[in-house]
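Heads up, one of the protein chains got dropped from this complex, but the rest are sitting where they should.
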Amino acid sequence: MKPLLSVNNLSVAYAGGRIKEALKNASFKLYKGEILGIVGESGSGKTTLASSILNILPSGTKKEGEVIFEGRNILKMNDKELRNIRGNRISIVFQEPAASFNPVLTVGYHFLEFMGKNSAMNKRENKGRIIEDLLRKSGIYDTKRVLKSYPHELSGGQLQRAMIALAISSNPDILIADEPTSSLDVTVESQIVNLLLELRKELGFTILFITHNLGLVKVLCNRVVFLYRGEVKEITDTKSLFLRPKHESTKVFINDYLRLVS
Amino acid sequence: MTAIFAGFFSPYRYDDGDIAYRWAPPAKLHFINVQKKIFRPYVYGYKVKVDRYYRRVYSEDRSRIYPVKLFVKGFRYKIFGIFSVNRHLFGTQGTRIYLLGADLKGRDILSRLIYGARISLSIGLIGVTISFVIGIIVGGISGYFGGWADNITMRIVEMMMMVPGFYLMLALRASFPPDFSSAQVYFLIVVILSFIGWASIARVIRGMALSLKEREFVLAAKAIGLSNFKIIMRHILPHTFSYAVVAVFLSIPGYIIGEAALSLLGLGIQEPQASWGNMLALAQGIVNIKLYPWVLTPGVIIVITTSCFNIIGEALRDVLDPKRKVFQ
Partner (left out) sequence: MNIVETKGLKKYFKRKKQLIKAVDGVDIFIKKKQVTALVGESGCGKTTLAKTLLGFYNADGGRIILEDKDITRIRENYSFVRERIQIVFQNPSLSIDPRYTVFRTLLETLRVFKKVSIEMAKGTIIDFLNKAGLDETCLYLYPHQLSGGQAQRVSIARALINNPRVVILDEPTSNLDVSTTVKIIDLLAELKDKESLSYFFISHNLKLIAKVADYIFVMYYGKIVECGPKDILYRNPLHPYTKLLIEASEYKLKSAYIQGKSKEGCVFRGRCAIEKPHCEVEPEAKEVEPGHFVFCHYI
């Protein structure tokens, strides 16, 4: 089966003082319809990986390798092509919802601005209703109030739902979720996780889920890529990861997790 | 340095004036004498003529050469008030050497500048130190404890900042008798300047203390049982030092100019003591500036000194910036 996204020998090094090798020769494939987990400790390179796929690394970062989407290498695309991909074909939801919104603009304004760049959206008259539908799909029911609010007036959970609504507004092929629930309470986390599963069933996008929490992996992901210090150590399905971890670092990681749950 | 060892660097005392040479222009320092093949610095004497407007016109009297010697004997002065010495860095025998010209009483401007530096700079530094010590302590305590004490303190600070500094300074000075002795005037000026200056630093430090007191390491210090006083002194205030040091350097010029302004108006350091401010008093009036432009040198010196402090202050601010990765 042909992969939706292919990462081949991706190496990333940050400039700035000492060159920090964030990723070394990472390779994996993402297939349509699956939920692929990218797992590792903090500093293992997970966020770098997510940023690389959309080519949103800071300027001056050294990149080698390929990220192939629909036959073309995202790392070598020009601005116009990238604008077509980002937020459109591939969307991303970040860890800190509050940081993803401009604090002096209302949530509603973000939606208008974001959807405005999609010219098909722009021409539709009932933009307002479409936005409200999106919010409701993401579990926000007092839509008018939320749209009028500023980011600091909403809770983390509400903001993250709004972020997800934004991300799915263009009906993307791939949704990248970079630790979307790490800063949220467990009740909210559980709801967001299940929301993602529901939305996927309804809209059919593929999820690339980045986390350090193996509990989430068990519930969400059917396949997992395990990163350790910038290198891909293991790629396998979730069950095998827990039952038959092959690499030493994977074993340690799984053991630590198991020790903390009774 | 020059100011501290003023006696050594100045050829003359600040009050030593030779009327015969009043308003003498700066002497040209010659280095090369082709005739006699001398390569030591020397000056010519002054020849004075009175022209038809009864002005004194000076020109060089080339009949005699007065070599400028180093480490010459001159008037007696004391180092640190203890050692009595009479050697000076440079000087001449037989005539007066006015490298920067003379003022109306024939006093050497360079010497007065050097002695004046002592007064102007020290007032600046002492004033700043007192202001900042008061301001930091008041700000730190106010910010840390908060509540009604903080409110009252800040209202007082705001009232002080509302009054225009310069006029407050004049008013305070005027409320004291004009005929204080030099030492008393000096002391008074320092006190007045400190009194005006502590408010703004107090407010900034109070803001910093307010945010610092909620930081976890301050809570930790509380948790282990440190007294409030120790917490403020050991944990909160040290974190304000990097800001405070920069603020100090950037404020010193204000104090120097404050003293200069008072002295310029005659309310500060009195004659015959020299200060950059009262030297500039002689530069008032277009006639004096046109005929004897060298009286403006104190102004130039003030500008240079002020710029120096500003530059050092800005450099320090960059060095101490906590966001600098190198520093971390």
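We just call them A and B in the order they show up, numbering each chain from 1.
We adopt the following convention: contacts are C-beta pairs under 8 Å (C-beta built on N, C-alpha and C of every residue); 3 or more make two chains touch, one makes a residue touch a chain.
As the structure is a computational prediction, the values presented were derived from the model and not from experiment.
Touch with the chain omitted from the figure is made, among B:149, B:163 or B:219, by B:219.
Considering the whole complex, the residue from A:150, A:242 or A:257 that touches the absent chain is A:257. Only one of the listed residues, A:110, A:212 or A:233, touches the absent chain: A:212. Not every partner is drawn; the one left out touches chain B at residues 215-217, 219-226, 234-235, 238-239, 328.
For chain A, the residues in touch with the chain missing from this view are 41-42, 139, 141, 155, 157, 185-191, 193-194, 212, 215-216, 219-220, 252-253, 256-257, 259-262.
Please note the rule applied: only the chains that are shown with their structure count from here on.
Measuring from the averaged C-alpha position of chain A to that of chain B gives a distance of 62 Å.
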